[in-house]
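Removed: one protein chain of the complex. Kept in place: all other protein chains.
So that you can tell them apart, the chains are marked A and B in the order they are listed, and the count of residues begins at 1 in each.
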Amino acid sequence: MNWTWFHKLASPPHFYRLAGRMTPWFGWPAFLLIVVGLYGGLVLAPPDYQQGDAFRIVYVHAPSAWMSMFIYATMAVAAAIGLIWRIKLAHAVAAAAAPVGAWFAFAALATGSLWGKPMWGTWWVWDARLTSELILLFLYLGFIALRASIDDRERADRACAVLAIVGVINLPIIHYSVYWWNTLHQGSTITKFGKPSMPFDMLWPLLAMFLGFTLYFGAVLLTRLRGEVIRRERDASWLREELAR
Amino acid sequence: MNLAGFLAMGGYAVYVWPSFGLTLILLIHNVRAARRYHASAREQALRRIDSSRKQV
Partner (left out) sequence: MQTSLTQAMALVYRGDLVLAFRRWEQIAQPVVFFTMVTTLVPLALSPELGELREIAGGVLWIAALLAALLGLEFMYRADHADGTLEQMLLSGQPLAWLVLSKTAAHWTASGLPLVLVSPLLAISLGVPSDALCVLMTSLALGTGTLSALGAIGAALTLGLRRGSVLLSLLVLPLAMPALIFGARAVDMAIHGEVARGPLLLLGAMFVLSLTLSPLAVSAALRISQE
């Protein structure tokens, strides 16, 4: 199999230019999808018969939660690739993705809390998914903190890669444990995030938001990556030509 | 449906609007932070290239 395209992609100057060209192709569709999704979710979708208009929070909560998990998986895969095949760009992807993922985790927790208050009367419940999301945020913060603590970039990259791999292996275990723990103490209140049964006119804005957020992440990641590439390629000659453009 | 009814969100406005507002703020913040990250990297690199040129 011809791997030249892969090696070209991993070459910083080539990637830098490619990323610059690709960003609008992620950014504008993302913007459109999110706008359309918001309109569909806030205006067009009928209120849920159980949760009323409060259910609309799902249109920001669920995509944020999904992104936080997707980004962590991306981080871990990128870190593993960087560690195993020693591709610096892969480490850059992990570094660039982490803060975005952490913010999404935070958004999922905050919107989850705001959703929970009208539903169950308290600002926080130790619901399985919220608790799992909280632990995911801790994993993100640990990753970011480790990277910040190590001055040598190469060591930081590789140490964080090990951490990300360990984290992603633990994630299913943590997830399962938290669910198991939660079912123990169910009591009478069912604290599942009552996802309303979704007829199509409620569902399509949600799908639009999911896709929109994912493309949004692509655009943000590419932008951050360009910044990473410049910082990591400090004295490379291609940089002079590129920046002179 | 009138504007007032829409904004009231069936009585849940105080939960719905902050949720959407917070998410939007974070979305905007991440875009701006990414661009700033890129821009400051460019600036630093250009400064170094300039100063190394001056040394020549």
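Following the convention adopted for this analysis, contacts are C-beta pairs under 8 Å (C-beta built on N, C-alpha and C of every residue); 3 or more make two chains touch, one makes a residue touch a chain.
Not measured: the values here are computed from a predicted model.
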| Which chains here would be touched by the one that got left out? | A
| Which of these touches the unseen chain: A:178, A:206 or A:221? | A:178
| task | Quick one: say which of A:18, A:42, A:77 or A:135 touches the chain that got left out. | result | A:135
| request: By the contact definition given up top, give the residues of chain A that touch the hidden chain. | output: 83, 135, 138-139, 141-142, 145-146, 149-150, 154-155, 158-159, 162-163, 165-167, 169-170, 173-174, 176-178, 180-181, 184
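In this text, only the chains that are shown with their structure count from here on.
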| Residues on chain B engaged by chain A in the complex (per definition of touch) | 6, 9-12, 15-16, 18-20, 22-23, 26-27, 29-31, 33-35, 37-42, 44-46, 48-49
| field | Sites on chain A touched by chain B in the complex | value | 34, 38, 42-43, 47, 52-54, 56-57, 59-61, 64, 99-100, 103-104, 106-107, 110-111, 114-115, 117-118, 216, 219-221, 223-224, 226-228, 230-231, 234-235, 239-240, 243
